[in-house]
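Here it is, the structure, as structure tokens.
All protein chains but one are shown at their positions in the complex.
Chain IDs A and B follow the sequence of writing; residue 1 opens each chain.
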Amino acid sequence: MWWKLIIFAGMSAVIIAAFVTPSPMNPENSLGPVDIYRVFYFHVPQAWIASLAFIVSMIYSIRYLRTRDIRYDIRAATANRLGLIFAILATVTGSIFARMTWGEFWNWTEIREVSIFVLLLIYGGYFALRAAVADPDTRANLAAVMSIIFAVAALFLIFVIPRVYGAFTQHPTDSIIDRGGQITMGPTVRIIFFGSLAVFTALFAWIYRLSVRVADMKYRAETE
Amino acid sequence: MPEKSVGWASKVLAVTAKDITTEFRTRYAVNAVVMFALVTLTAVSFALGLLQPSSEILAALFWVILFFAAMSGLAYSFIREEQSGTGLILRLSASGSVVLFGKMFFNFLLLLALTVLIVPLFMIFLKASPQDWPLFIAGVVLGDIGLAGATAIIAAIVSRATIRGALFTVLSFPVLLPLLVASIEISKVGFTGGNFSEIAAPMQLLVAYDVVMIVLSWLLFDFVWRR
Partner (left out) sequence: MDANYIAMIVTLIIWCGIFFYLVSLDRKVNRLEKNREG
């Protein structure tokens, strides 16, 4: 039970620090009120969790295909459900961040914006497929196969596309990564940022475990 | 006299041939694909009026037309089997890979026929003329291979769903994005004419994509096809 308190304290600390310490953005690079950049402490972890959830679900999808144990399918779907929520959050907060850093809410040549949007499309497609199949076993099968196909296609997009579009990110420096790809965070910013990353991951692990326990109970109730 | 075992390739072609003959009778897929492409092309051309789009836009328009035409017709090959009840016989008489590649090849031929029809019309309506023909053709053919290759298993998945609607398009779009990006890039250079180094990267990407997606489909197909 103590780890729940740690999560509580940790997130509270991150929230307080995010608003009390100086804004992570350099006033000369920003196009809007400097304080809006604080969303960066929350946005990046959300995007990270959205991707992590998909990876978790992929692992369980593969396990399902190997063993045909429906409980793996439950875990895969649960992970994706959480991932969808975080992906929506990440897209919205990311759009705000983009507006402040680069002047527009959306831009298709910014690879980070494209990848989170594609992730959203993948989650949408995954649940559209699940909704369209009535039989649970078929649904689990098809959803698992589709997950793998999505993952491979997404890998192509994320790792190979930037090499195709040479000047893909024409964006000037932001507070995270500059032109040279180096991380340009100050020490305070760094602590809060990585702290937020850790807390969000722990939070996700907790919510995920909880959701799986609920889904397991529901499954057992239905099959008795 | 010992039975001569029929080669894998001829089995695949047999599936393709059967699809072609069925298509000749009903013409669902051909109609959908051709009409959709023509309508889209006409609408775009009409909307542009006297404006002459740049090569970038022309390349993008070309692939948008191909993409939506593919979405309207490539799923028929599998859906038809389920609807007419012939799926069971097919499962019994042919292995998974035979069915997959047979139908994949059918879809590829369909796209090829569409491409042959659309490219001249595209050139006429939009006054677009590729400067580098071999490059343009190579890009389009590789793109067609990818379109047919990546969507075959998705069509099989959709054929097993109870409610289909726009499922095929929804599932295919994220998967086809890398192909679209690379193909548009190559076609653009095909229109403006350029040297090979410009499109080396997208070309490699496209070939890699085609190979990976086809192999992946082959590995996963049995999970979709077998009940």
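Everything below uses one rule, namely that a residue touches a chain if its C-beta (ideal position, glycine included) is under 8 Å from a C-beta of that chain, and two chains touch if they have at least 3 such contacts.
As the structure is a computational prediction, the values presented were derived from the model and not from experiment.
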| item | value |
| --- | --- |
| Displayed chains contacted by the hidden chain, counting the whole assembly | A |
| Residue of A:Ile59, A:Ala128, A:Ile191 or A:Ile207 in touch with the missing chain, whole complex considered | A:Ile207 |
| Footprint left on chain A by the chain that the document does not show | 4, 7-8, 11-12, 15-16, 18-20, 35, 38, 206-207, 210, 213-214, 217, 220 |
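Keep this in mind: only the chains that are shown with their structure count from here on.
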| item | value |
| --- | --- |
| Euclidean distance of C-alpha centroids - chain A vs chain B, Å | 32 |
| Chain A residues touching chain B - in the complex, by the definition given at the top | 65, 118, 121-122, 124-125, 128-129, 131-134, 138, 141-142, 144-146, 148-150, 152-154, 156-157, 160-161, 163-165 |
| Partner chain A, residues of chain B touching it in the complex | 150, 153-154, 157, 160-165, 167, 170-171, 173-178, 181-182, 185, 201-202, 205, 208-209, 212-213, 216-217, 220, 223-224, 227 |
